[in-house]
Structure formats: structure tokens, C-alpha cells
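For reference, the structure discussed in these notes is given below.
Removed from the display is one protein chain of the complex; every other protein chain stays in position.
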Amino acid sequence: MSRVMRRSTPRFKQWLTSAFRGTVMGLLALGALVGCSPVDPEPESAGTQTLTKLITAEQYGNSLAYIFGSGIDAQVRFAPVARNEGLLANSLASAGVSVGQVQTIQGVASSVAKQVMDIENRNHLVACRPESIDSPDEACATQFVSKIGRLLFRRALTDDEIATFVGQASAAVKELDGKELDGEKLDGFYAGLEVVLEGLLIHPEVLFIVESAEPDPNNPEQLRLDAHSLASRLSFFLWNASPDDELLMAAENGELQSPGGVERAVGRMLESPRLVDGMRAFFDDMLVFDEFKTLSKDATIYPEFTSVTAQDAREQTLRTIIDHTLNKDEDYRDLFTSRSTFMSPALAIMYGVPAQPGWAPYTFPEDSPRSGLLTQVSFLSLTSHPGRSSVTLRGMALRERLLCQTVPEPPPGIDFSVLTNPDANYPTQRQRVAAHLETPSCAGCHRITDPIGLSLEQFDGAGGYRLTENGATIDATGSLDGIEFDGAIGLGEALSQNPALPQCLVRRVYSYATGGPPENDARAALNYFNEDFAAQGYQLRNLLRTIALSKAFSLIKNSPSEEERLLATTSSR
Amino acid sequence: MTHFWPGTTGSQVRTFALFIITLAAAGAATAELPEPYQKDGRIGYVLTRKAWVIYEAGGVEAQCPEGLNASGVRQQFADLFPMDGDEQWTVRETRLMREGRMWHPETSEESFPYLDAQGEVAYGLNLDGKVDPDDFRSPDGIEGIDNQLQRAIGCTPGWRSDGQFVHFESLFAIGHSYNRWMIELSGVDDLSNDDDVTVTTYRGLDDLFTDATGDGFIAGGSQRVDARWGQNFVEEVKGKIVDGVLTTEPVKVARIPWAMRFVGYYDVLDFQLQLKLTPESAEGIFAGYVNAEQWTNRLNRNWGSHHQSYGTVSSASEYRAMRRLADAYPDPETGANTAISGAAEIELTQVYILHPSEQ
Partner (left out) sequence: MSKWDRRRVLKGMVKGVGVTVALPFLDYFLNGNGTAMAQGAPMPVRFGTWGYGLGGTGKLFVPQQTGRNYQLPEELSSWAPIQEDVNLFTNGNAFPDASPNRNHYTGWVVSRTGIAPDSGSGPSETIDLTIAKKIGGATRFNNLTATATADARDTYSYYNASTPNEPEWSPLAFYKRLFGLDFQDPNADEFERDARVIARQSVLSAIMEQESSLMKTVGVADRERLDQYFTGLRQLELQFTQRLTKPEPIASCVAPGEAPVDVAMDQSTESIKLRHQMMSELMAMAVACDQSRVFNMTYSAAFASTIKTGYAKPHHTCTHEEPVDEALGYQENASFFTRRAMESWVDFVEAFKKIPEGDGTLLDNVLILGTTDVGYARTHSVDGMSVFLAGRAGGKINTGNHIDLNGGSVAQVGYTALRAMGVDSPSWGTLSNETSEVIGDVQV
């Protein structure tokens, strides 16, 4: 019953949205929704593999912030990983750590440990007081190591482990107490603890999230994530951080996998403000916003586009998405037509509007040429060259990032003279790229990208609005999968109605949640998520809940290597 | 609604032909581009450069045939109190005495030579409506220009276009938001020609937006009006725009921020603006009279001995010249003029002005 109630609300919202939109399509969709029966239960699922994932710099930083508070300046920077099927997150289960990177991580660890044990912080970050600050105190060290170690390792440390680290701390006290280093006289107890904390922070179990499986008690033939691995998978998925104390406790005392346990845990996580961090990280990844780190424009061509513009453009889109999907629980598809956003003074210059200091909600007026994410400076500037727009990059980005389609790489060894000769001085991009579409070796791909990009041509390479290029009026007609329109607003409308749009989000969220691109046998699960997402009015929070609670999320495939691991683990632990 | 900028109205209305989708706001959509910077007949500009202007065509030889003033405050001190003899000086009769001269300037004769600028051409406006023999001709050939300040400071290195005051005044004007000075035009029907516009001056609160090259300013930024402490900077005056040039009627007293926060401002009497306007920027001059006493006081408070001496400025000597050349506001008792005419070159960049009601 409660499940039905939960679903009826979004449907009502969907009805309202459609009614306001007043489109035939909307009414048709409504009819279809009202007519359909509730979504069938989740199909049988093979589950996923257990993975050994490299923690990201952001996750490491978020976890440290949870453990030590935001006052610790972690300056974490890890090597960038390759994008795999649309997400950086999909590569974490195969990414390695280079020798050089270990040194970088050690540097971070050393700096964090030093800050924690600094006289300003240690009294509140080390919960106990040593008997004396210049000699070992095993009780206090044990308390610190076991508490911090549990949060860092995402599991309780074994007695042996605790004994080892406490022993190291005590030995270090003798080595360090009273020594003068970098102009400071060391207090032995804290100096010893600092060295041990530094070691914990570079421990492979902290840097690698090792998932493990256990037989499912309800079906001993089937494997599932064990409680700690489930807690970690949930926490990195929804919060982009290690599990908190409460979640770890639920994993430790069996509550998490008891009836209703995971529903309670997920419910709590979805209502937590930390969900915002998690979803910002997800959309940052999905929208390829890591490119902002290196985005720069030619200052002589776009003097109005500064590094602050770039930073704010990213922030604007993330704020828009979070507000739309989590604060207002609105239909994901409407992000591409919505006129609601947020504005900062630096960004307002690009949009030609006034702005107050700081961030404030902003609605593009009805007669503005902008509505939806595609018309925001982030998308437009990121998919352009430093000195001009690119119809191909924009079309490709829309297909790959938002519709999960693959645009093939250009063939090698092309003679581009057809494109450039005899006269490359065409005033507009439409004329310049026309050659793509006339040349058979190019047309195949450019036909699926360029008509999208051409409809965004009224926005220049920095995201500013323009009506002409080199004096010629821009023709912004374009098309997307058979739907034709004139300009960016039409493109946004067409995209929002494209069935691949929500399906792509589902695919990306599921890969992000489980750590890798879905395998072929996940198709049934994906179909189920798609239907459920539609039935629940394309609300993100509901999609997260459905995926987090699904069998496809927590069941583990039986495989020879998994069995080998299980045997090895049980015999060694 | 009137279209303000010529040449853009044709592209204002765009229709978006949609294949299956009809927008709720069917029909016309006004783009953000054609009229980017004004709303309801208003357009704002914020000051990004300011310096007292000297007409320097022909170079030093033309205006200062006898050379430039060479004795700034330190040089004068050294001349008066040579340290190479046996003479013993007290602080009171040396430093404190000279300090006193700066803060309580006199019009009495002094031993240092002071060179006035020569020439017949100056920037500025005809402030008194008369063409007097000692008036200048503008570079555009207009007679009756009042700019006696040019004579008074035109041969002092610190005030010339390569001098440090020109550099530092703009640097401070740009760098500190307490010096933010802006104007808003309202009732504008056409930025090229409009015989009745209102110009209001304000102090702003926010930083300027520099462009990606680091040395330009971007139009389209926003500035809040300082409604709390900036009331003294608010003046309203009528003006007209002819062929893109705005000229205002005089404001009795306008307050202009100078440089340092604690000094705040100086008064320009019978203040007038003459600015070439574009949707993105305004540049030209302001002209008016400054009271020699107040101006000298503010000069000393803004720029200490080291700034003055680098530009071989001595405010005590300069004061004498200003009083000697003063051309308005006679002292009711002595009949001697107390204020001197002058002009400053200014540049402004368009900005959205946010009034208290909009903040």
C-alpha cells in the first residue's frame, strides 16, 4: 500500500507538468501512464562482480572530512583515470597506482597526520588524553587507532592489527620525543601517533575498496555482497564517501542485512544532506566536468570568459541539477527545458543579466533564448574550442553524455582538403561543416552529430549569445533523431522527449552504483529500472532508491574466481 | 517600447519553428543579445579610469619651455636646510615647520620658482559661459574652455600623463570598491540622440570584473548602489545626448572619491560630464571647479611626501599657483577667487546598477 501511495504523488506531479506544458505529447504520455499497471517486480538478476576499486581523491577527501572535520586541508590529488563507457567511475576497478603516485599519497598522508596532531587540533580530534604527552600511552593509542582505523578501513581492525599499530606508535614515541624537527620540539605521544596515522592513511586497504561476497542465506547457491561491502557500495554510491559510523554499525551488528535493514539504511542516506555531495560527484562525472580543470579560452577572442566564469559555470549546472532533482523532486527530463537556475555575478556577464553578489536562484525569462542545461555556459563552453564553437563536439557530447550513444572515432589518414579547399573562408559553421556531410567518409558520423550542434550555433565558443557569425546571420535549424527544430530551445524540447534520455541516466546511475559498465545480462534489470523510473515520474531520488535496494545492486555473480577468493578469504580470516 | 540602439531592432524578434513542439510563449521571443545592457530606458556605467587631464600635444617643449617644476617637497626641504654645513637644525623649525606649510598653505611669496604651463589648448568645458582672454580652446576648436588647473599643474611631472598620480589614481579607483563611482542614465530613448535624459551619480559597492587578459574590463557586470554610506555621492542632473555624446547640466557640488578610504572624496563645484557613449562603455571628461584649500588638503591626505616628491610635487607651492590662477568662487571678504577650473579624463564600463529595491 505504501508503495502505491509513494508512486501516486509523482504521477500527480507528472500530470500537472504535462497539463501545464499543454502538449499533445504530454497528454498522450499521461494516458499511457494512467493506463499501465504497476511495474512488475524486479526480474531475477545475475548481479555484478565484486570489485577492487581505487578510491578517488574526492572520496578520500570526503572520508577524511567526515572523520576529522572540514578543518583539515587535505589537498588530495590522484592521477586522473581514463573515462570508460561514459564514466571515470567505471575505471576505478581497473585503475592502478603508479610508483610516483604512492609518493604523492604519502605526501598527503603526512600533511593530514601533521594537521590532526597539531596542538590546535589534537585535543578534539584525539578523543582521549594520554597520561603524559612525552611517553607512550597504550590505552589512549588503542582507542585512537581502533576508532580511526575502523572508519578508514571501513571495517573494524583486528586485535592483531591494533596491537601492531599501537606497538609502532609506542616505539616511535621513544624515537621522537623531545626531538627538534622543522624548528619544532616534538611531543612524543602525539608524534608517535602521527607517524602511525600517516601509515594508516597510505594503507592499501584504505586506498583500495576491496569488495567481498558471501553466500546469500535465503539462497545458498547465490552469492551476495557481505555486509561491509554492501555498506561501502551504498555509501560510495550515494555519498561519495566511506560509510559513516551508523552504517558501519549496522553492517557490524547484522542490522543492515536483517529484514527491512537495507531499506532503513538507504532511506536514511537518501534523506541526508550528504546525498548532495554524492549526486554532485555523479553528475560531475557523467557530464565530463573534469574537463573544467583544464578548460581555458583564448583571452583575446573571449575576454569575458575568465577562470572564475569556468568555475561558476560548473557550479551553476550542478546547483541547477541538485535543486531540480533533489530539492524539488522534479522530472529529470525537464532539466533540459527548465528555465530555473542559479546565477552568480561573474556568470551573469555571460548571460547579459544583472546579479547580486553570491549565488541566487534565477529564472530565464520567457523570451530568453535559454532554457535547459544545453543552453548553460557549462555545456556550451566545454564542448567548444578555445577560440570558437564546435558543432561536432556539441553534437557528440549530447549523444555520448546524455543519450549514452557512441560516436565512432574519425577514420585515420583522412585528407581534409575537401573541407578546407578551395575556400575556407566561409562565414558560418554551417557552411564550414557542410563539407562533412557531402563527403561519404565523413558523412556517416557527422550526420548524427552536426545537425544537433548546428541548432546551438547561436551560442559562441564561450557560451555567449549571438545572432551572427562573421557578419552572416546564423541559421540555427537542426534536428535530433528525425525531429526538426529551430534553435536551442527546440533542441532541449526534443531531447527531453527522447526516450534514450532517461534510459541513459538509468544506465549511468547503475554503472556508477555498481562500479562498472553493465554487462549484457543486466539488460533485464535495466529494463526494470527504466520502467520503474518512468512510473515514478522520472524522479532521481526514487531511481536511486530502486537501484540501491535492487538485487542487481547487491547480488554477486558466481564465478570461478569468486569461489577461489571465497575459499582463500575464509581460510585466511 | 522604444528600441534604443540603432541597427539591432531587425533581429529582435525571432520565431522558433518547432516541428512537434509548440512553445507556451508562442510567437515572438526577444533575444538577450540585441538590447543587452539597458532596461526601461536605463543604462549604468562604472568608473574604471580617472586622471586630471593635461593637453600634452607638442610635448614638454611646447607647454613648459622653461622646463618642468623640479623642486618637490623633499628637494625644497633639502634646499632650505642643507645638511653639509655646520648649521644645527631643530625638528620644530625644519620638519614641523614644513609640515605646517603643507597643511596650512599660504599665498605669500616663496623663494622657489614655480613654472606654469603655457599654451592655448586644453580639455574641459566652458564652465562660466564666457570666452575670457585667459580661457583655452578645446582640441576640437571650441573657444572659452575653463581649465586654469592645467596652467597650475601642467608643468609638474607627477600630474602629467606619465606621472605617478595618473597611474595611482586609476589603480586605487579600480582596486578598491570604496572608490566605486558610477552614473546611471535614465529616460533614455536613444543612446545616440536624446535631448532629455537624467543622469544620477552613485557610489557602488562591488568589485569590477576584469577580463581574461587581466587588463580590460567587461561590460555586463553588476554593481549595488551604496545606499547606506553613499548618500553623499548621489546627485541627479539633466543632460542631453547629441551624436552619441552626453553632456550634462552642472551639478552644484559633486563628490568624487579620490584614493584612500579614510579621505573619502573631494568636491567638484559646477560639475559637468561630457561622455562619448556606447552600449558597453563611456569615455570623456568631467569638468568643474575645485576649491584650492580642500583640494590641497585632500592631496596631502591621499599622497604623502614620498608620492609627492617622486612627482616633484610640493603641495605648498602648488597651492600658491592654484590661488593665483583661481577663476571662480571669490572669497566674500577678500574678493580673491578660491576655486580653480579643471577637467579630468574618465573611462567607464557599462554595468547593471542594482538599486536598494532590487538588492
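In this document, chain identifiers A and B correspond to the written order of the chains, with residue numbering beginning at 1 in each.
In this text, a residue touches a chain if its C-beta (ideal position, glycine included) is under 8 Å from a C-beta of that chain, and two chains touch if they have at least 3 such contacts.
Keep in mind that this is a model prediction, so the values were computed, not measured.
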Residue among A:61, A:149 or A:192 that touches the chain left out of view: A:192
Residue of A:274, A:328, A:388 or A:541 touching the missing chain in the full complex: A:388
Contacts of chain A with the absent chain, listed as residue ranges: 52, 54, 77-82, 91, 94-104, 106, 161, 164-165, 168, 171-172, 175-176, 179, 181-182, 191-192, 195-196, 198-199, 202-205, 207-208, 210, 212, 293-294, 296, 298-301, 385-388, 409-417, 419-424, 432, 461, 561-562, 564-565, 568-569, 572
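Just so it is clear, only the chains that are shown with their structure count from here on.
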Chain B - residues contacting chain A, complex: 11, 14-25, 28-34, 36-37, 206, 209-214, 216, 218-222, 224, 352, 354, 358-359
Chain B-touching residues of chain A, taken from the complex the two chains share: 20-23, 25, 297, 299-300, 302-307, 345-346, 348-357, 366-370, 465-468, 473, 477, 483-487, 489-490, 493-494, 497
